[in-house]
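The complex appears here without one of its protein chains, the remainder shown in place.
Chain naming follows the written order as A, B and C, and within any one chain the residues start at number 1.
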Amino acid sequence: MAKKKTIGVLTGGGDCPGLNAVIRAVVKSSFNLGWKVIGIQKGFEGLMDPSSAKELRSHDIAGILTMGGTILGTTNRGNPFEYSVKKGGKPVIVDKSDDAVKGFKKLGLDALVCIGGDGTLKIAKRLKDKGVPIVGVPKTIDNDLSATVITFGFDTAVSTATDAIDKLHSTAESHQRVMVVELMGRYAGWITLNSGIAGGADVILIPEIPFSVEKVCEKVEDRYRTKKNFCIVVVAEGAKPAGGGLFTKDAKSEGRQEVLLGGIGDWLAKEITKKTGRESRSLVLGHLQRGGHPTTFDRLTATRFGAAAVRAIKERKYGVMVALRPPDVVFVPLEEAVGKMKSVPVDSDEITAAKELGISFGD
Amino acid sequence: MAKKKTIGVLTGGGDCPGLNAVIRAVVKSSFNLGWKVIGIQKGFEGLMDPSSAKELRSHDIAGILTMGGTILGTTNRGNPFEYSVKKGGKPVIVDKSDDAVKGFKKLGLDALVCIGGDGTLKIAKRLKDKGVPIVGVPKTIDNDLSATVITFGFDTAVSTATDAIDKLHSTAESHQRVMVVELMGRYAGWITLNSGIAGGADVILIPEIPFSVEKVCEKVEDRYRTKKNFCIVVVAEGAKPAGGGLFTKDAKSEGRQEVLLGGIGDWLAKEITKKTGRESRSLVLGHLQRGGHPTTFDRLTATRFGAAAVRAIKERKYGVMVALRPPDVVFVPLEEAVGKMKSVPVDSDEITAAKELGISFGD
Amino acid sequence: MAKKKTIGVLTGGGDCPGLNAVIRAVVKSSFNLGWKVIGIQKGFEGLMDPSSAKELRSHDIAGILTMGGTILGTTNRGNPFEYSVKKGGKPVIVDKSDDAVKGFKKLGLDALVCIGGDGTLKIAKRLKDKGVPIVGVPKTIDNDLSATVITFGFDTAVSTATDAIDKLHSTAESHQRVMVVELMGRYAGWITLNSGIAGGADVILIPEIPFSVEKVCEKVEDRYRTKKNFCIVVVAEGAKPAGGGLFTKDAKSEGRQEVLLGGIGDWLAKEITKKTGRESRSLVLGHLQRGGHPTTFDRLTATRFGAAAVRAIKERKYGVMVALRPPDVVFVPLEEAVGKMKSVPVDSDEITAAKELGISFGD
Partner (left out) sequence: MAKKKTIGVLTGGGDCPGLNAVIRAVVKSSFNLGWKVIGIQKGFEGLMDPSSAKELRSHDIAGILTMGGTILGTTNRGNPFEYSVKKGGKPVIVDKSDDAVKGFKKLGLDALVCIGGDGTLKIAKRLKDKGVPIVGVPKTIDNDLSATVITFGFDTAVSTATDAIDKLHSTAESHQRVMVVELMGRYAGWITLNSGIAGGADVILIPEIPFSVEKVCEKVEDRYRTKKNFCIVVVAEGAKPAGGGLFTKDAKSEGRQEVLLGGIGDWLAKEITKKTGRESRSLVLGHLQRGGHPTTFDRLTATRFGAAAVRAIKERKYGVMVALRPPDVVFVPLEEAVGKMKSVPVDSDEITAAKELGISFGD
């Protein structure tokens, strides 16, 4: 009897609602074809050292459709091509990609599904160049991948952010306060823009539109002058005052701004109080945006992506990333898919509509 | 001083999450242009008899972004062109559309925003033909309007349906039961298809794919044979067994199937029990799908539509419906927009993916 | 080395949010004492035939705190003392309780935790009389057990019911309709009373207060007369019109009224339409009330009960049921705990308050 076709699946990068739904769809679609699926633990770490990998069976995926997180574990570290090891007590970067290829072979895999963001997909592309038959599934709560119209995780993150704005709304209104909410999104303003409009924010500050604190304060004052008596400001972690200077260092560090360094939200709330005299409070929503049950939309998209990844393997289309081009799911070559980020076009319909409603972008 | 530009807004047809978000956006965008907005009560009824109409002010729309329903009231009745009145104790259909035009003039309106489904938009088109400067905003929880890729209300309805499936899941599993959930959608299977995939249903029955009870029972038995020991079946109110006969009358009546007549869900649960001996339960989700706070996506889309409707008026584009063609909102002539329904293509990516996962459509 | 102390755990009766939280607490508390826990499948069925029982390990309870349902399965059937078997094609009732005792011994158990409602606890009491060291944990969404002030499941059921009322509210108001919602609770009105008040219902009908359709219709008319123009009616499945007659048969059958027979909700909506001419709709919430993630309160109570059950075993207090007497959890002898149901006192503070607000009970 011929060996069953066997595929591997791994998740890389930051946690994202819908990862488990993709894994489930990969497994169910594979089972439906009579294939076997090996779950690789903690992203590429588990490919380089496959000792922790194990076959995924029916009961492993029972009930995970609605669960946040990933049953395979994930990590932001462990790039096989630039692996950090200690040598003589000092960290040295070495290329361990051959170990990843070896791991793939050792597990007896016919193909590999890599679910992850731009970083993970870049590694997938390089592994494919080394001959690994690979299919990528895009993941990002930030909606910053240009090759897919949208992917799972974003709708959940926006919903969580909107829910937070809703919760702060009543307190802002009751206490006649300014509430500043700092949201995720890295270099892109998608989460902030969408949740800001959906949550009825008065000011929306995103990296794509450098803002002026004076303009923000004008809007705040305008709200009190017209007896609205409170103001909701949402600000993306990557937003910056026009002229800049202030956050240069954070911008360089590639990481998220740490609360204790004083994120943009805390800073802005203080500036508003200083300049307007209005009582202001800030909140950094942080990791809540990565967690929780995926929304219906994210579960649906994740499921479609998982099925499409197996379809690509069945059709021997390797080196591609599945992508949503509504109403279709298509296969995009990995080299075209990676490294192209998507920021909010400043003339997008969302921004146009928001400005027509009177929302300020601080510009 | 010149008279302020004044526009009217009304909502027609069935309740839908996001109506208030559109109204709010219409009012805020109008205020931003220095215009005045008149709220017309209970759809076209309130246009024919404008005595209940009243100006919408800032406090009227405070807090309504997140609220289901419509502050203007709505109705499924009251078509001015085919108005039912009693004459000599018997209902007679008369044309009262001149009253609607008179109402429009009496209120001193420069333009009218009509928010509603296909029925409302058909009336809007005919009023436009009578010279009323009108802009339509599409509304449907059923996602069955072909002129817009999607509209508000659908995402909320799908979320509510998915949440119900989630809730029934644990009981089905704990009691090793078959659970049949009957969902809305009229002649289209969108709500059932999307929530079925997102909720992890095992069988999805939609009007677009006539089903065989035998095939459904095969899937049920297969679940127990493979030790899953429970089965979730979602069925659209308009789904029909292949060969039909059974529900011909309901299909003709244009209305939703009444619970007491025995909807498709109750009937199917009984058939499954009869044929498989498995304990089955059914639930008709009904009006819950029309209510509740709109999801983030629906609030965003509704807000964009409200802003776009005012934009159309500003640009003197009358006789159009705003429509989502991602990433844009466009204006579609009403004559092109109405009367074209959208059912689920049987070769859509969603259905393809669902089948790859092993979900049965009873065909 | 001495054999590890080993306890068994089973769940019986209808599904209830929080069951898994109890199981988790039983297992964690046992592990903390160095004990072993055996999970018994499908209530007493799994005790009589212990072949499906299996040890519960750490990974079996990972993540179940927030999950509805029970990982052990449950059933409304399988009373060992009155077991239905087929003899010569006909169902005969036999006493198989010796098999249950044998199962207990075969599994090498030192004690047994039985989580269930009044039916399950009655069986537990009889097994204890046969020498099985047993501890009961009360479970009911209906809040109808008199020996504990409250138990888990009820708060979740009330929340689900209230959420449904909220969802129907906007549709009722937008369409100026009467909405009738039929809720669970068997012979008690707790779910209906609490969710009715919390959901802002105008009429609350419970088994404890026989209602007059005329009084209900008076309240409906009063709502329209005072321009509220909609009305929310919540009705317990066990509510009955004064004078009765109508639902005698259903009341006798001990089971829930079946939708197709015409539940009280459907019947009442039709009566209201007939008598007032107002458009009415009804909804039977049904099994949704048994499902879903347990609320915070239910998770907390379930966890406390699970810990207390193990504590009782540690203290060799058998034949008891854990019970909440705030702020304490106490042990009540099973013979005192079972068979005593708790209905809503008609002079309770909730009812007094509701009446002061102007809510009608149809009396």
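Criterion: a contact is a pair of C-beta atoms (placed from the backbone, for glycine too) under 8 Å apart; a residue touches a chain by one contact, two chains touch by 3 or more.
Small disclaimer: the values here were computed from a predicted structure and weren't measured.
The chain omitted from view is touched by exactly one of A:202, A:237, A:266 or A:298, namely A:266.
The missing chain, though absent from the display, is touched by one residue of C:41, C:148 or C:194; that residue is C:194. Here the missing chain is touched by one residue of B:67, B:168 or B:203, and it is B:67. Contact residues of subunit A toward the unshown chain are 11, 14-15, 17, 19, 42, 67-70, 73-76, 160, 164, 166-171, 173-176, 179, 259-260, 262, 266, 281-284, 286-288, 290-292. For subunit C, the residues touching the absent chain in the complete assembly are 25, 28-29, 31-32, 58, 65-66, 149, 155, 158-159, 162, 166, 194-195, 197-200, 226, 228, 295-297, 299-300, 303-304, 307-308, 310-311, 326-329, 348-350, 352-354, 356-358.
Heads up, the rule we're going with is that only the chains that are shown with their structure count from here on.
Chain centres computed from CA atoms place C at the largest separation from subunit B.
Mean C-alpha position of subunit B lies 35 Å from that of subunit C.
Centre-to-centre, using mean CA coordinates, subunit A is 41 Å away from subunit C.
Residue positions 67 of subunit C are each in touch with at least two other chains.
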